[in-house]
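Just passing along the structure, written as structure tokens.
All protein chains of the complex are present and in place, except for one that has been dropped.
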Amino acid sequence: MHEHVPPSRVLHCARTRSWSRLAGGVALAIFAVPYLLLLWLSLGSGWSYPNLGPDRVDFRPWQAFASEGNSLLRGALTAGLLSPCVATFATLVGLLVGRQVQTHRGVWMYVAYLPFACSPVIIGLCLLDLFIRLGLASSLAGVFLIQSVFASAFAVILFSELWSPEIGRLERVVQTLGGSQWQMWRHAVWPRLWKLMLVCWLQTLLFSWLDYGLVSTIGGGIVPSLTLGVIAYVREASMNQAAQAAIVLIVPPVLVMLLIGGVMQGRVPEGRIDA
Amino acid sequence: MDAARTPVFRRLGPVAWRGVLALFIAGPIAWAMLYALAYSLGGVGRLSSGWTTEHWRNAFVAPGIMGAFAYSVVIALIVTTLVVLITLGMLLSFPSIRHNRAFLLMVIVLMGTPSLVLAQMVGNTLGQGGWLSRLSYHAGLIETAGDFPALVNDRLHVGMTISLSLSLLPLVLLYFSQLWGALRLDRCCDLAQSLGASRLDARLRVALPMLIWRGKSMMMLLFILTIGSYEVPLLLGRQSPQMFSVATQRLASGFDLSRKPQAYVLAILYLVCTSLALMLYIRGKSADA
Partner (left out) sequence: MLPNRHVTFVARFALCLSVCALLLAGCDSPKAETVDLSTTNWQQISEAASGTTVRMAMWDGDPAINAFMRDYVRRRMQAEHGVTVEFIGGLGNSLVDRLMVELDAGRTVGDIDLMWINGETFFQLRQINALFGPFTTTLPNNKYIDWQDPFIALDFQKSVDGYECPWGNVQLALIYHSGRVSDPPQNRTELAAWVKAHPGRFTIDNSFTGMTFLKGLLYDLAGGPGAWDGDFDEARYRRESAKLWEYWRSIKPYLWREGQTYPESVAQLHQLMMNGEVDFSMSNNDGEVDNKAVQGILPDESRGYAWETGTIRNSHYLGIPVNAPNKAAAMVLANFLISPDAQLQKAKPEVWGDGSILDMDKLPAEYRKQFSQIPGRTRVASRESLGERALTEPAPEIMVRLEADFRKYMIEGN
């Protein structure tokens, strides 16, 4: 294992590493520009050509955001309430159904993938009539339900793809040794599954938080939404408000992704994410 | 016996989970398909005068509809190819990038950025009145914003393609990085090199075919995800032709109410196209397994 490495190679490796760090730093700086620009634009009003930043740094978009009855704030609060409910429901459906799908692939796998592969806008458009008939259109309950369909499909796929057969074996061991249902869950399933459940919960939370197609069609503009605000501001060329709305929209997902990265980092054997 | 036969889940029973899938997940999609079909055939709709195939016949001669169909497929193919090429290019050129912190941070942040915001950032940066144009102006490279090349809502779809690619890139990068490790490609390349192959040969003739072969179902998934994209084409795409979702939404809520059934023709075409691609994807996955 401890082979001799010539000094020239050590020097070469050190140089390569420092170049790699430099390249990484430069790439990171370029990558950060659009994000920083978004933040900068959100701090002021106007963006006349050829100014690089807003014409006036007066924090007006943020003041408007914090003002009473602001639709973006209501959108953020609604999404903040809705997305954990969708995520919890979908994770439970995924947990209970995903494992079954893994063992009964074929048509059921296809069914699970269907919503995942379909455009939410098109499905929302085609389902609006049904939701109106059910009295669920333009309501939080309706948006919860339709987002849950898509999020649950995603959760089912995630659990069916990543379920480890090892859990089943452990369950049988606990059972053989006389363990109760609770002990089996506590000692065999939970330790193997909690990370996958967390990842699924966070991913479905993100799906709901970032959804545009379903909330715009089934919510009909009556269920407030951040994504609707971003699209409206971009299309009306209100650059500062659009930037501010985008910041509010992306901060939670980026944090969630960093959290997922932290959860998965260093604990996943290469080639397998079996939690 | 298989893992599903354990007591915790036995009580759910085969009927229960199938019921959940059928009613809760397949049910709405099936309803959507039937509703779209009925609407496109004049069976539903306030202004409908009865069942007819007229909307389908009109749809096949209307340039906007068949254009949207062909255009969506072409854009999905271009984006899929581009994303896979970039990913494979990066991994084959710098396999160790998988462990680079800056790279991982970028991938994670990009993954957390919704396509809607990506489109907005691409517009802010690459538009004719965008940040690069302003920098060029200050650098004396252009005299007016109009001198800057059109990269957004443009004829060559540059802005839209960049934005769609960026939104899919993190997923593909992580997938292929994972695949690289799972297939132990480092060892395979080392082995090939120890047997006399050059480094380039080892990567192109050993690693590349294995990555492509194992990653083909992922490519199909990318195609499916791109063909249904909405927010990016809405903000950065051309006005004609348009992607499936944008064209469907436009027809459904246009000034001309009589064209609404054509929106559902397009919806049906999309759903059939996606379903077929999905079948291929699942078949590919099963073959891989």
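By letter and in written order, the chains are A and B; residue numbering begins at 1 in each of them.
Note that in this section a residue touches a chain if its C-beta (ideal position, glycine included) is under 8 Å from a C-beta of that chain, and two chains touch if they have at least 3 such contacts.
Model, not experiment: these values are computed from the prediction.
Engineer: Which residue, B:42, B:114, B:129 or B:170, contacts the hidden chain when the whole complex is considered?
Structural biologist: B:129
Engineer: Which residue from B:53, B:198, B:253 or B:286 sits in contact with the chain not drawn here?
Structural biologist: Final answer for the missing-chain contact: B:253.
Engineer: Taking the full complex into account, what residues of chain B touch the chain not shown?
Structural biologist: Contacting residues on chain B, toward the hidden partner: 7-8, 11-12, 44-47, 63-64, 67, 128-129, 144-146, 150, 153-155, 238-241, 252-257, 259-260.
Engineer: In the full complex, which bits of chain A touch the chain not displayed? Write them out.
Structural biologist: 45-46, 48-49, 55, 64, 69, 71, 85, 88-89, 92, 96, 128-129, 132-133, 135-142, 144-145, 180-182, 185, 220-222, 228, 232-233, 235-239, 241
Note that only the chains that are shown with their structure count from here on.
Engineer: What residues of chain B sit close enough to touch chain A in their complex?
Structural biologist: 2-4, 6-9, 12, 14, 17-18, 20-22, 24-26, 28-29, 31-33, 35-36, 44, 96, 100-106, 108-114, 116-117, 119-125, 129, 131, 133-135, 137-138, 145, 178-179, 181-184, 224-225, 228-231, 234-235, 244-245, 248-249, 252, 263-264, 267, 270-271, 274-275, 277-279, 281-282, 286
Engineer: In the complex of these two chains, what residues of chain A are touching chain B?
Structural biologist: 20-21, 24-25, 27-28, 31, 33-35, 37-38, 41, 49-52, 93, 96-97, 99-105, 108-115, 117-123, 125-127, 129-130, 146, 148-149, 152-153, 156, 163, 165, 167-169, 171-172, 175, 181, 184-185, 189, 206, 210, 212-213, 227, 230-231, 234-235, 239, 242-243, 246, 249-250, 253-258, 260-261, 270-273
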